[in-house]
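With one protein chain removed, the remaining protein chains of the complex are shown where they sit.
As written, the chains take the letters A and B, and residue 1 is the first residue of each chain.
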Amino acid sequence: MESEVKDHAELAAIFNKDENRVDWHDETLWWVRQKRDKMAHGLPGWEALREAASQIKDNVLSNLSQYLQQFEANAQANGTIVHWAADAKEHNEIVLELLLKNGIRKMVKSKSMLTEECHLNEYLEQQGIDVIDSDLGERIVQLAKEPPSHIVLPCIHKKKEEIGDLFHIHLGTPAGNADPQLLTEAARQHLREVFLTRKAALTGVNFAVAETGEFVVCTNEGNADMGAHLADIHIASMGIEKIIPQRKHLGVFLRLLARSATGQPITTYSSHFVKPRDGQRLHIIIVDNGRSIQLGREDFRNSLKCIRCGACMNTCPVYRRSGGHSYHTAIAGPIGAILAPNLDMEKYADLPFASTLCGSCSNVCPVKIDIHQQLYKWRQVIVQKGYTTTAKKASMKLMAFTLSSPAAYHTGGKVGRWVLKHAPFAVNNKFNPWFKQRDMPETPEQSFGEWYNKNRKK
Amino acid sequence: MKVGLFIPCYVDQFYPGAAIATLQLLEKLGVDVTYPPNQTCCGQPMANSGFEHLTGGCNDLFIKNFAGFDYVVAPSGSCVLHIKEHLHGDADPQATINHKVYELTEFLTDVLKVKSLPAKFPHKVGMHQSCHGQRGLHLSQMTELVAPEYSKPGSLLNMVEGIELIPLNRKDECCGFGGTFCVAEESVSVKMGKDRVADHLEHGAEFITGVDMSCLMHMEGILNRQGSKVKVLHIAEILNAG
Partner (left out) sequence: MSSRDKILSAVAANQPRLSPLPDLDILKGGEINVVEKFAEVLTAIGGKVIDIATLDEVSAYIETNTTAGQRVVNLLSEPLGMRAPQVDIKDLPHTLDNIELAILQADMGIAENGAVWLNENRLGQRVTPFICQHLVVVLDKSNIVPTMHHAYEKIGNEKYGFATFIAGPSKTADIEQSLVLGAHGSRSMTVFLRDI
C-alpha cells in the first residue's frame, strides 16, 4: 500500500509514546464502561431488553424498503420535506442548496456522525458557509481543527488544560484557567449568541419512526433543541438504518441508549419532532452512502443495527489504548472497523486487524451486533481481495505448508528451538518486534512430542 | 472412552511442561488418553490473519489425527474455540469432530464432572481469563453480561489445597496477545500486557495462571523483561501440582 496515510498500528504506536497519557485515556474510558455496567446490572431485565432491541433491528433491516416509504409518506403528511441522498456528495449538495435558496450563510449544527462521515463542514466552508458545532465536545474539536475521536465523547482525548488554552484564544477565557465549570459557562454564553442569530439548524437523527413519520434527537446539553426551535429552517440528516418500525419501540431504544453510552438512565433531552414549528420549514435528508451495499453483505449487514452508543469503544482495550484518531475514519473503534471497510476496503483494510478478537464489544452492544465475529470475517474478505502485503502472503503460505506436514513441523520446531538456544542474537534483536519490550520464551530441552515419544509411546 | 490429546503447536515446542501436566492430570483421573504424534496445529494463526483459505491442509491433518477418538482434549481455550467455530475439512466433519473437542477445564467440569482434586499449591495465584475460552467457550461468566457468576477454571482451582486466588481490578480484560496482533500492533499489545501484569502484581500474585499458554507466554515475556519474580503456570500445572 502506497498511501501516506499511516495505518492503525503506526498511529497507535505514536499514541503509545506517552504512556501516562495512554493510562489517562484508558482509565477515563474504562470508568465510562463501569458506569454502563452499574446501570446494566441495576436493571434485572437488561439482557431481555438487548434481545428485544436486536430483534426489532433485525426486523427493520428485513423490511427496510417498506419502512422507509412508510416513514417518508408519514413525514410528508406532517408537513416535513423529505430528500434522498445516494451518497455523501449528494447529501452535502442538498444541504448547501437549502441554505443558499433561503439566503443563509451561517448554520448551527448539533451532533451528527453522519455529517462527519460526509465531511459536511469542510464542504460547506469551501462554499463560503460558516458552520458552528454546538455540542460542547464538538465545538472544542472544531476550534482545535481536529475530527472528534469518539462518537459520543468527541474530545475525550483532550485534557482540560488544552481546552482551557483553546478557549482562552477563541473565547477570551482567562489564560491558564482549566476549570470545567468556567469553560462550560463560557461556551454557554458563546453558543447562546449563535443559537439566537442563526437561521438554519442542522441536527442528526437518533431514531426515525416509520409508523408516524416522527424522529427523535437525544442530547444532554439541549443544543439540538436550542438550534432547531430558534431557526427558520431545521435540517435533519439521517442514515437509512436509523428507522424503527413503531413509536412504542422508542421505549426499548431510549432505555438502552444512554445507559450503554454514558451510564445515564436517559439523556437529559429526548425530543420528538413531528411537524415543523409555525412558520418554520422542516427538512429530512435520508442518506445511503454505502449502507444499501452493506445491507447486501450477509456477514456484515448486522452492523447496520448500530444505534451509535459508543459502548463498544469504551470497552475495547485496543481503542482505549490507541485513541479514536488511530482509526483514521469518522467512526472509530470496533463498530467503525466493521463499517469502514464497506466504504473503502483498501483504505480501511487495517482496521479489522486492530483487535485481539476478545469479544467484549459484542457483549456490551445493546443491539447484539456480532462485532468480533464480523472483524474475523472482514479479515478473510480483505485478504481475499488482495489488500495484504506480499511478505504476509508468503509467510502465511510457508506456515500453511509447515503446519500441514508433520515432518516439516517437527523439523521447523527443532530448528527454531536450536536457533533460540545457540544463536539467540539472531532473534533477540531490533528486527524482532516481540523482543522490543518482552523477553522471548525459554527453550526447553525437548518438545512435548519428543518427551512423549521417550516416556509414553508403547 | 478414548481421549485424544491435542497440544497447541507453541505449547509443544516451548511449554512442554504444560502439556505433560495435562497428560498426567488426565491419567490421574483415570482417562485413557493418547497423543497422536503427527499432529501439528489447529490453523488459528493463519485463519485469524485472514488466511482461512490456506488452512485446508492443516485442517485435514487434524481431522485425520483425531477422528477415531471419543473426545479430543486440549489445554487451550483459543485453539478449541477456533476448532469448534472454524475448522472444517472438505468432507464436512462438522458432524464428527467439532462437538467432541473440549478445552481441558471444560472437559474436567462437564464430562468428567470432577468434584475434587488431590492437588496442593499453597501460593497466591492470579487467574487470567483468557478471552476466547471465556467469551467464546463460556468457561466463566463475563463481566459485561447481567447473568449469574460461575467459573469452570475457577471452581477447579478452588479444589486445590492451600491456594489463594487474588482479586483483580479488571477481572476479564484482554492481555493483548491476540495472535499475530502481538507483533503487528506491538505497542498496544505490550501496553495491554503490562496493564494486566500490573493488576496481578498490585494484588500480590506469586503466580499468574490461565487456560491459554499464549496469554501467559506474553505476560511472562513482560514479567521477565521487568525482572519480576512472578512466574506463569498453565492451569494444568497447578491442578496437577503436589
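Methods note: a contact is a pair of C-beta atoms (placed from the backbone, for glycine too) under 8 Å apart; a residue touches a chain by one contact, two chains touch by 3 or more.
A quick note: this is a predicted structure, and the numbers were derived from the prediction, not measured.
Put simply, the missing chain touches A once the whole complex is considered.
Residue in contact with the omitted chain (choice from A:T173, A:N223 or A:S260): A:N223.
From the options A:V252, A:C365 or A:M399, the residue with contact to the unseen chain in the full assembly is A:V252.
When the whole complex is considered, the residue among A:A9, A:V22, A:L68 or A:M396 that touches the unshown chain is A:L68.
Between the chain not shown and the residues A:L100, A:L196, A:A394 or A:A407, the one that touches is A:L196. If you put the missing chain back, the residues of subunit A touching it would be 28, 31-32, 44-45, 48-49, 51-52, 55-56, 58-59, 61-65, 68-69, 78, 84-86, 90, 134-137, 140, 153-156, 158-160, 163, 180-181, 183-185, 187-188, 191-192, 195-196, 212, 220-223, 225-226, 229-230, 240, 245, 247-252, 254-255, 262, 264-275, 277, 286, 288, 292-293, 295-296, 298, 301.
FYI, only the chains that are shown with their structure count from here on.
Work out the mean CA point of subunit A and of subunit B, and you get 32 Å between them. Only residues 7, 9, 11-17, 19-20, 23, 35, 37-41, 43, 45-58, 60-61, 131-132, 135-136, 142-147, 170, 172-174, 176-179, 181-195, 217-218, 220-222, 224-225 of subunit B touch subunit A when the two sit together in their complex.
On the subunit A side of its complex with subunit B, the touching residues are 8-9, 12-13, 15-16, 19, 22, 26, 30, 37, 40-41, 43-44, 46-47, 315, 317-318, 321-322, 353-360, 362-364, 376, 379-380, 382-384, 388, 392, 396-397, 399-406, 409, 413, 416-417, 433-434, 436-444, 446-449, 451-453, 456-457.
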